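The structure follows.
Removed from the display is one protein chain of the complex; every other protein chain stays in position.
The chains carry the letters A and B, assigned in the order they are written, with residues numbered from 1 in each.
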Amino acid sequence: METVKLTIDNRHVEVPKGTTILQAAHQAGINIPSLCYMNLPHLAQEHKPGSCRVCVVEIPGRKNLVPACATECTDGITVLSHSLRAINARRTVVELLLSDHPKDCLICPSSGNCELQKLSITMGIREINSVENAAMSTYRKDASPALNRNMDKCVMCRSCETVCNEIQTVGALSAVNRGFMSVVAPAFEQELTDSPCTFCGQCVAVCPTGALTAVDNTFHVIRALADSNKFVVVQTAPAVRAALGEEFGYPPGTSVTGKMVAALRSLGFDKVFDTDFAADLTIMEEGTELLDRITRFLNGDKNVRLPILTSCCPAWVNFFETNYPDMLDVPSTARSPQQMFGAIAKTYMAEKLGVKREDMVVVSVMPCLAKKYECQRDEFKVDGNPDVDYAITTRELAHLIKIGNIDFKTLKEEDFDRPMGESSGAGVIFGVTGGVIEAATRTAYELFTGKKLEKVDFHELRGMEGIRTASVNFDGTYIHIGIAHTLGNARKLLDGIRKGMYNFHAIEIMACPGGCIGGGGQPLHRGNSIVLKARMDAIYKEDFNKTIRKSHENPEIIQLYEEFLGKPLSEKSHKLLHTHYFSHPKQ
Amino acid sequence: MFALAGKINNVGLIEVPMGITLREIIYEIGGGIKNGKKFKAVQTGGPSGGCLTEAHLDTPIDFDSLLAAGSMMGSGGMIVMDEDDCMVSIAKFYLEFIVEESCGKCTPCRIGNKRMLEILEKIIQGKGNMEDLDHLRNLAYVIKDTSLCGLGQSSPNPVLSTLENFYDEYVAHVKEKRCFAKQCKALARYTINPDVCTGCTICARNCPVDAITGEKREPHFINQEICIHCGVCYQKCKFNAIIVE
Partner (left out) sequence: MTKFEINDCHKKTIKEICESFGNKRSELINILHGCQEHFGYLPEPVQLEIALNLNMPLAKIYGVVTFYSFFTMTPKGKFPISVCMGTACYVRGAEKIVEALEKELKIKVGEVTQDGKFSLDCLRCIGACGLAPVLMVGEEVHGRLEPAMIKDILKKYE
């Protein structure tokens, strides 16, 4: 392998040919500041438009300063990242960015997490030398159920455009206009809700400033908790417990389930339940549906459509409804665990507790922004009363805990309330890519073959590759499974299915990289893929340590069917736990 | 080949040997400055170039000498300017073009050029100070040094070239609030010619800021500290007694 030798800030470095100055500096332990640079190694996406000009460095002998992120190392060059010329240029560039930026740091949702703020602090900028009433590029604010756009704060790094187009292939955003008023916006600068946006929230995860932020429901939840007339119930998604600790200084991959439950109880929730319970319920319904379809297919029924697609990811459902309206009968009709939980909580649970539906408030803690959108969909309401009232993110929960002055680290571990708090390992792995289908396989195997499943772990379904396939042996019958995460990979699979290229029986799709653990509502990792891997390991570890690992063996699930639902796909199940899809082909 | 234009008698395309002097181009081929006015500068290379001044009249013109003078050949445009052209306004005019054409991708060009334009507008409005000139110069250097493409890298050239060659005009705009070319309306100075003024008091009665004082039938006087350069007195005077400069 060819290498080049160069000097960066008096340090000698040797790097493979093709390495950029920024990467080489990083290797040498030198951190050149940047803003528009974004590296997502787990998605093989290096976004380096070279537009912010913050990372400019001096190479003596060259006419101008060069951007470190987009300049390749050449043999024998000397790079000065902090010469007076470079520092003056960098400062002036950041001052220019600040001169065209709202000054409301104190109340900005990104304060404390903003890359522009960090630059200003590091460079010690104390004044902005622009004229009185200097022009500012301002735009109409845009709100949606899941995320907010405040483009006054956009620095034109275009990371959101890259994730939306290259990775998610949703195409809702593009750079528009020219010059000073250029901005990233949907077509015709329309509102996000009119665009093909799926609310996957990946744009929020990569935005370095407060331009794209999640909708904040923290104060709705506080008001509900403070209302003595309300019975407030909370459910937590599996991916939350694997990442919440990061907001309190725990290393990535620390499972903080017990402390999370304790914190929620401390905040005043009347009942602390687990979405994983509802995940088991989803498997009962979806697994039965899957088996029903496969059996009919294997028996020669020409009317049945395969593959069956998982449907617990609302961004994926949105994507599907927009891009594949001709295939609406293909996904499973089962609702997502969040929604199943809400439906059961406000009927079965409410009855048990003697609480009226309108007095119960269901809050869900999710790693996801699309869940905020999902819970206000009309089909998930009964006479206008939603099954799930508010969805908050992992970040919002951390914030609630801090508002409540709770010392998270010293909390004693507690367990979920019953009866909607018991979950199997299969319920836990819903949080990672491959987890839903693995959970379904564990149950489907036993129901299909009538035999007991000895080896519960299906390693062939696990991993970080964007598209994975496996054939699972159901005692002689091979069931073909496809798995995709990120919507770009989902599109590839779906296009192939449309053309009749594949013979999958079942497909699992998750919109976020790595599955829910990489959701838009999780603690920001800013491209550090080690964090994602660590969260994934934490989820599988929790599953491994559980006594019950198959959904249909969850005693509370069994009880629920006995007492209330009857059996999977019963009329009651259909009414409460299943749904149908709508075509809204938007461009 | 040059496209000779501006305040010159013979405009049009000219084909001349490399090394010809500016003096020959302007006075021999160009036929001299229009209306017999005084030569001030020649802008070559358009908004990406700089200006040549009286000092360069005898410089032989070629690619290298233009670069050495802080300008460039560019597409061959050669705009002749005379004493009635304000160089600060010219710099502002070029920046307006740059701001309109900037693609908006990189920070220095997108925001920096806008900020330079705002400083120039401030100066032309008579509200500039010497610190503004320092900021202008720093911005110009940084934009030139860090822009992503040739547009941004050359956009500060007119500013730097005029600052270099016509610094006194900038200082006059800033310190004395005067535009000697009389092009900047906000800096126009209105004075009353005492020999012509009849003391009719029409101007004083119409002045919105009461800057004019004087007795009836006595020559009136405009207080420069208060005057806002609105020009109403000039419009109202029936005797052409108001001088604008």
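Here is the rule we go by: a contact is a pair of C-beta atoms (placed from the backbone, for glycine too) under 8 Å apart; a residue touches a chain by one contact, two chains touch by 3 or more.
This one's a predicted model, so the numbers in the text were calculated from it and none came from an experiment.
Undergrad: Over the full complex, note down every shown chain the hidden chain is touching.
TA: It touches the following shown chains in the full complex: A, B.
Undergrad: Which of A:70, A:105, A:176 or A:327 sits in contact with the chain that's absent?
TA: Answer from the full complex: A:176 touches the omitted chain.
Undergrad: One chain isn't shown here. Among A:195, A:288, A:310 or A:394, which residue touches it?
TA: A:195
Undergrad: For chain B, which residues lie in contact with the unshown chain of the complex?
TA: Touch with the absent chain occurs at residues 3, 5-7, 11-13, 43, 46-47, 77, 79, 81, 85, 93-94, 97, 100-101, 103.
Undergrad: Tell me, which residues in chain A touch the chain that this view leaves out?
TA: For chain A, the residues touching the absent chain are 165, 171-178, 182, 185-188, 195-196, 587.
One rule holds in what follows: only the chains that are shown with their structure count from here on.
Undergrad: If you average the Cα atoms of chain A and of chain B to get two centres, how far apart are those centres in Å?
TA: Comparing mean C-alpha positions, chain B is 56 Å from chain A.
Undergrad: Residues of chain B touching chain A in their complex?
TA: Going through chain B, the ones touching chain A are 99-108, 110-112, 114-115, 118-119, 121-122, 132, 135, 138-139, 142, 144-148, 153.
Undergrad: What part of chain A is in contact with chain B in the complex they form?
TA: 49-54, 56, 64-65, 67, 85, 88-89, 92-93, 96-97, 99-100, 129-131, 134-135, 155-156, 177-182
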